[in-house]
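Apart from one protein chain that is not included, each protein chain of the complex appears where it belongs.
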Amino acid sequence: MASLGRTIAVQVVSNLAALIIIVALISALLVFYSQTILQGVVVEMVQEFTRNLARNPALTPEQKAQLINLYQQALEVRFGLVGNPISKVYHMMINILTLNLGSSRNVYMGNSASISSQIIFALKNTVILFFTATLISIVIGLALGLYAARKPHGIIDSLLSFFAVLSASLPMWWVGMLMLLVFAFWNHWFPAQSMPVYFAIQQLSQAYHSGSITTLSYILEYIRTWLYYMALPLTTVVLVSIGGWAYIVRNVVIGKMAEDFVMTARAKGLSERKVLFGHVLRAASPPIVTTAALSLVSSLGGAIISETVFGWPGMGLLFWIAITNSEPMLIAGNVYVTVLLFIITIIILNILYVFLDPRIKTSGSQQVF
Amino acid sequence: MTAVLEVENLSTSYYTFRGMVKAVEKVSFKLEKEEILGIAGESGCGKSTLAWSLMGLVPPPGRVVEGSVKIDGIEVLSLSESERRKKILWEKISMIFQGAINAFNPVYTVGYQLAEPFIYHKNYSKKEAFEKVKELLKMVGLNPEIEKRYPHELSGGMKQRAVIAMALALEPSVIIADEPTTALDVVIQSQILNLMKKLKQDKKLSFIFITHDMSVIAEMADKVAIMYAGRIVELGPSEIIFNRPYHPYTSALIRSIPRLRGPIEKLQYIPGEPPNLISPPPGCKFNPRCQYAEELCKKEEPGFVEVEKGHFVRCWKYDSGKQSSGGAMK
Amino acid sequence: MSKRRGSSGFRRFFSDLRRTKVGIVGLSLLILFLGLAIFFPLIGNMNDIKNWNNLQYWRDNPKAAPPCWAVGNTFKSISVTGGEYTSNLIERNGELDGFKYISYSFLYNVETQPPIDVIARFNISYSKPTYVYITMERPDGKYISLTGNPESSERTSVFDLFGVDPNSYSGDIRIQLASYVNNMITIRNYIVPWLQSNNVTLRPQDVFRLTNVAFSILHQELTPNIINAQNVTYLSGKYNVTFVFYSNDKNLSVALEKAIVLGGCYGIVGTDNMGRDLWMGLMYGIRWALIIGFSVSIMSVLIGGIYGVVGGYFGGKTDEIMLRTAQVFYSIPVLPILILLAVIFRPSIWNVISMLIIFGWPSTALVTRSMALQIKEETYVEAAKAIGSSSSRILFRYILPQVFPYLFASIALSVPGAILTEASLSFLGLGDPSIVTWGRILNEAEVAGATINGYWWWVLPPGLMITIVGMTFILIGQALDLILNPKLRR
Partner (left out) sequence: MNVDKKELMELFSNKRDIVLMVDGLKVWFPLKRGLSDILKGRPQRFVRAVDSISFFVREKETFCLAGESGCGKTTTGKSLLRLVPVTDGVGLFRARKETLEDLKKNGVNVDGEDYVDIFAIHPKKMKPVRRDIQIIYQDPYGSLNPRYKILDILKEPLEIHKFQLTEEEKLETVYRALETVKLKPPEDFVDRHPHQLSGGQRQRIAIAKAIIMNPKIVVADEPVSMLDVSIRAEMLELLQTIKRERGLSYIFITHDLAVSRYICDRIAIMYLGRIVEMGDTRRIIENPLHPYTKALVAAIPEPNPSNRLRMRDVPIKGEIPSAANIPPGCRFHPRCVEYEKNIENLKSKCPLQDPPYYVAEDGRLVNCWLFEGNKKIEKARGFFIM
């Protein structure tokens, strides 16, 4: 078991190293960015000052030059442009890691202008959407992949292969736009914007607290409201990520089906169900986890962008708003949290992998990613 | 003596993109109780496919085309899949697989995989099943503690013993051993062979022993079937097969084996290569490499003829042309 | 010698590629797209692309118009260029009461739907006060004056309509008739009296509701409650819109440059809300998609391939460090980082491409490394050492030839990802604003609320192009995969 602990430690450390590197990169970029912007402000203010001075005939040119110089230095100190850039990056890193990012100009999400609370609000919604979608994809994708693997080159299998090829080049957010066109514009089945979910929920809880509806109908209505507003984004994410993932399951399962132990299991008189679920799928689980992890996690990017299409109040929409309103700190915080989400997912999957494969559990390290 | 396994006219083909491969064709033999039938042949002659056909487990794109397989008098091939699974597989016929390294699922403990037959066929509880597993492991000379280990933690010899233990679990009528010692070193091989001999005596087992190694066959088999290009070309008691074979292929094969003891004679070899089974030669499949081949051999395939009691040959030298291949067993 | 082998290997490779079905489909699509990208100037209009950001250029097109094939009964645009003879244009000039007049009549036929606008551009020159008179003659024989009558005292000056100096001007003038007609002043002065004279009942509040529909009402059957009618019926037949310019100036000259009776549809895939021809953007997008796809995939696969092979072949500490570095890069989610970079640096397309390369190489590197490790252990490589081959010979003649086919497949397979990522960035508004890409078109569609307004022609085609181009490369990649030794990859 010692080696198990060690393997997990290696995973965690190397992934956290990646996180630190990314945060350092973000911080350096931000410091660089703010420096350039502020530098421009200083230059403008100094020019203004110079023009004002020029109108004053009482000063000699040397005095003017000296005054301008002093003014510039004072400005640079005021804007924090002097000092060691490395220490600035370091402080920025600390701020980002602790999500101590100050406030944004306006409240974009949640109910506070503090960047961290906005991001947490958005993160919560992204997690709700993305993980629900992932769960659904896993279940349907597994079923689909297994079914296709049992009859390779059959109709379902060919369709699945085509679907996998298709979804590999499908922009998820575009599918989202199509969804809106079809189900919100042409057939008014679902709302075009998901943002109002919060108002709907608020009204609902007000109605509940005022006692006009029963607990049961409150719960049902609560779930219905969420599903109503989440349906389109959820379907989009599931639809686009499921093809590739089912295809991976299919390939891994077909590979495992060819192995000798499957023949052994069949010869032992196990039912096809037992063979498939008990032996093949169990043995296929480590590689499935490895490859699927990437396919699912890579759909995170698409999912995030799709949020902007649906107006789902998550990280993606926050990105969109922050970009439109040029709020670099908000973007930086958002990037950091997205990366964090990604890396935590990878760490969890890595650990899961270690537990799934007894060969690694007992005999040492193998990194999945 | 009663036959525990009767195979008649069994043919199995693979339907590949490049054409149909007749991997096993018109194979007939009987296995008596407490007997070991050795099936020998070179790589690609169809011995493993024959084993899979007996179990009804030919991997796609292959399937059994015709024939009958009777175990304890039950016709296996006509049973439905679920019936075969419940009544025949592992209870009546089990298998020791080639390459024990891969016969175990790497993610389960050895004990669990040995216990599975008890759980699924006998409805034992887990605890009961694991008690049985311990007995089995002891029987094949392994430490019962091994049940908690994963396959990759065992040495090749230990794994092979465990695979044998697994095959014996439900005390089946027939055990097929497909190249059980090929990957092992000679010392381990001799231990495993001794174990199998001992188990055969103690438990009164009937084996089908498949290997390419004629010396190993001689160590084990009471009766030997020599396969060439999907057909059994000669079948008979091992004394006859090894000491005075009839078929030209058998006799050349026996004379090509290097011997450890006795006078050193010049080794024989068979010129040419085994045929490609997608486009086999017409007539007797051995004719291009046979020194006695005549015109007839190149045109028509000989029948499987009983030349003396219990000794069958598929060669024009011994076929008068009257006996059809199917009726030879009767 | 080795060159000959190389070429024969290539030939075999491509003949194999042609033999697989997916390969044929992929290859023919690729050839089609390459052709479209290279020969764009022949099939499209380069000026459209050059002026993509110049909104003036597009002002004569209908805005957010669907493609014509998709809408059955829409009025199809008629365009008349000055100096050409067409049956839609009648040009007259002469003198009357001391005025020199020049008139242009545009004739158009309405079947079920009226045009959405009449746009006319003239080149005019005068040095004395000049006036305009616009009338419309409908199929039912009714006339309507849309400006002051020349015979009355309320003549309409060019200033009122075109905003140019009424006394002396020389240059272009332009009018969009619908917006002129829908103007409240025009409605009060000309439309309401005309409607009343035709027995249409008008309540005071109805006048305000005319601001959006006045131009359309000009084309309707006149019924007493036309404004509140549920079903609109248009009057079919020939309409004649006449622009008369008249002036005391004997040297008045008016030349028609272009007149467009604007329909409600446009071209093959319609227009966006700026009136841009989406077909051009769509076709030109192929170029950028291929440039982005190829440059990113080729560069990142080559860099990654060489990196991996070098690490795998030489092994040891170097390999360890190289492997860890690649893994760190590999576990970075690209999109958020790219977003940040694009926000901070000016998102020129070459910046985007370089960033995609920087984050794109590790996956190839990891695969080729494991391939190199595996090939290195093959007996035939040791056999090559045994006959005295040098390291470089083994690297170039044994390992790279085994890895290269994989790299080809991998180039093809990583094209869609590059195109997708760039499109995603552009969709977020972080693309290069100076070029026309599909992602950008979709971004503009999103900003303009295309989905809420049902502008499907603006949303559907660009995404479809991204998908089809991506699929082309995946098909080719899969075909290559089938042909090449699959057992080496993991």
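A, B and C are the chain letters, set down in written order, and residue numbers restart from 1 in every chain.
Everything below uses one rule, namely that contacts are C-beta pairs under 8 Å (C-beta built on N, C-alpha and C of every residue); 3 or more make two chains touch, one makes a residue touch a chain.
For clarity, every value in this text was computed on a predicted model and none was experimentally measured.
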item: Of B:139, B:270, B:293 or B:307, the residue in touch with the unshown chain; value: B:270
item: Absent-chain interface as seen on subunit B, which is shown; value: 36, 42-43, 155, 157-158, 185-191, 193-194, 197-198, 212-222, 238-239, 241-243, 252-254, 256-261, 264, 267-271, 273-274
item: Those residues of subunit C which, in the complete complex, touch the missing chain; value: 5, 9, 378-380, 382-390, 393, 398, 401-402, 485
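As a convention for this text, only the chains that are shown with their structure count from here on.
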item: Of A-C and A-B, pair with higher C-beta contact tally; value: A-C
item: Distance from subunit C to subunit B - Cα centre to Cα centre, in angstrom; value: 70
item: For subunit A paired with subunit B, centre-to-centre distance based on mean C-alpha positions, whole Å; value: 57
item: Intercentroid distance (Cα basis), subunit C paired with subunit A, Å; value: 30
item: Subunit C to subunit A touching residues, read off their complex; value: 324, 327-328, 330-337, 339-341, 343-344, 416, 419-420, 423-424, 427-430, 442, 445-446, 450-454, 456, 459-460, 462-463, 466-471, 473-475, 478
item: Contacting residues of subunit B [partner subunit A, same complex]; value: 52, 55, 57, 59, 82, 85-86, 88-91, 94-95, 97-99, 102-108, 113, 116-117, 120-121, 150, 152-153, 166
item: Parts of subunit A lying in touch with subunit B, wherever the complex brings them together; value: 258-261, 263-271, 274, 279, 282-283, 285-286, 356-359, 362-363
